[in-house]
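Sending over a structure as structure tokens; questions will come in a sec.
Removed: one protein chain of the complex. Kept in place: all other protein chains.
The first chain written gets the first letter, and so on, giving A, B and C; residue counts start at 1 in each chain.
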């Protein structure tokens, strides 16, 4: 069982937590702890080798710890996810493969696309595909149709796997830190549309990709993982797009693994990721 | 001898150049050629195993090639450079070491600092150090004092090795594509001051450094080389500064080597770098 | 059309080649040339914007160049490949996805597995799957069954996408520089079986993967591409296997792209790869 916990820092937190665990007869298999001394904030991830009463442990910890403690005890072991796509197959394909072979550490409930292009791929893997076009309707209407589909399925996270529509603040507000996007640039460089074109025009020597939680500020949510790849003068925009896809799928997969293994906490628009 | 040449592209350029070389009895040791098909621009770097009359070769090539041809025949084999610094030692130290052991592929003429902190280091290596404070005087006056020192020495390039003052357009205009700066971020992310603070606050998972030619637009000149290093939530700003220094000196060294070996051409604010 | 050519080096090769091209009225779009001065060997890759009579160009070039010239004029634009697998899906899955979306730059003819595990995946993409068990039969018999399948299909390359049987010298001799393998270590470290176990036991801080042509010497054929990923004390063998898969599929994809785009030449057990 995993416990994720953050609170303001003070003397003796680890001892207090260890005591609660010991009193409950729980054995800590591994523990990752981090204190941001500048912000006086304490973060801990505890892995224990049992599945005791979550509610009880939570209450004991809350009683022992500072008032501002945020805690998740025993998060869902296998997350359920809904994937949103547009036309590009590389991230979705990677997800469907992992899902099919049970190495995704989550299960894909359905795929929603604002084009119908990725239906054949999705249906090969017996995953429901919903085509909801954004054309000829308002954003509100578009999103309400998406919400209707989402409502049909259990879901812990929404994954924007190269979904190329900007979601409204209202939509995003429903899923705080539950929407994960892959942006095709090394944020905060090249925010917004056509980042590879921007990168080409600026003549950068590295291009990147960024997986992040989605918040109201476009491309400005907490970053989970980033990766880069070298380029040079000989790369056309199209070469960059193609190279970029390799790291987009790779960095999204990595970020999702961190999230699905309950290794990520968020505070003030930044992530704490206990990688291993 | 090296020849660097760029012109608008057309059929038969390589054949025309090869013919001029053959007629002059010159043997091409190696040749790197690149065509930007989108911009219809042709670039070539030719290494020949002789030192013939540069002027004659240049004229023959100009006669055979498009009217917009830009050519450098037989650039100075060992560049002379002047280094400008502020207080940080890591880039200057690396340069002085290489210079002392003749692996710099250039020779340091003198060092100019707007603080006196790096005098002891510089003078250990018997390189003249000039302390020109920017305090209490106008930028114009500050720069005119620098120009006076520069005038005393032969120089092919000015290297801003963590020189933390912004130079005026007038100053920069005197040395087009002759001033090389190391910026402590992965440009175009975090332009301007305190990039590591910006990176920390944004919560990026990679930090970088960029070596570039200096133009009038701050931090927007043609990029020569970039490098990154992973960071995570546990890195303080001070840790990032410290890690960043390692890549700053490394990427500056790499960029300088490209420039000193005449591997870099510039067109429309972008570099073409024939790495090897 | 692409021309790949290698020969012993001498003065004027580029000029001679350029002349043959010009006389044939052919326009060179791009050209990559390399001379290994130590071995006095010349390599060139020429991209021309036409599809003239290959035989004629080949003969003209052979007439103009040294006697030891090896040349390929106009290699098959879209390669046909046969993929051999065992049980692991990650490389095959990546290949099938690219193949399905026409970004593989080759076409998969069939998949041969010494287990039947990957049949369901393969058949989703309407690619024939042949299960040929190695159990209970001699290597000779096993390979002769594989050869029978291969004979049914056109093929330019055989791809060993985590095929875990060692092929006999006789088998390999039939396909010189036509079999591409992905080895799950940074060769030449950890040759042979269970490289991740070896890496774990040695306590390395980086693990790697190597794509190479297969020759008679196990894991010692010419290397096409290599990649690494950092690990530390906290990674179990199983973590390493899992991380390693990410780079195995990535480096195999990269190597295949180089080969399919006719960017690779081989000389004396080493590759020359004109990356871009």
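For this structure, a couple of remarks:
Definition applied: a contact is a pair of C-beta atoms (placed from the backbone, for glycine too) under 8 Å apart; a residue touches a chain by one contact, two chains touch by 3 or more.
Here the structure is a predicted model, which means the values were calculated and not measured.
Checked against the hidden chain, the listed residues B:121, B:149 or B:191 yield one contact partner: B:121. The hidden chain makes contact, of the residues B:100, B:115, B:175 or B:267, with B:100. Only one residue from A:28, A:149 or A:177 touches the chain missing from this view: A:28. Take chain A: the residues that touch the chain left off the picture are 11-12, 14-15, 18-19, 21-22, 27-35, 37. On the side of chain C, the interface with the absent chain consists of residues 34, 36-38, 186-190, 202-206, 208, 222-228, 232-234, 236, 269-273, 275, using the contact rule stated above. Within chain B, the residues in touch with the undisplayed chain are 89-90, 93-94, 97, 100-101, 103, 121, 124-125, 232, 234-235, 239, 242, 246, 250, 253, 276.
As a working rule, only the chains that are shown with their structure count from here on.
Within chain C, contacts with two or more other chains are made by no residue at all.
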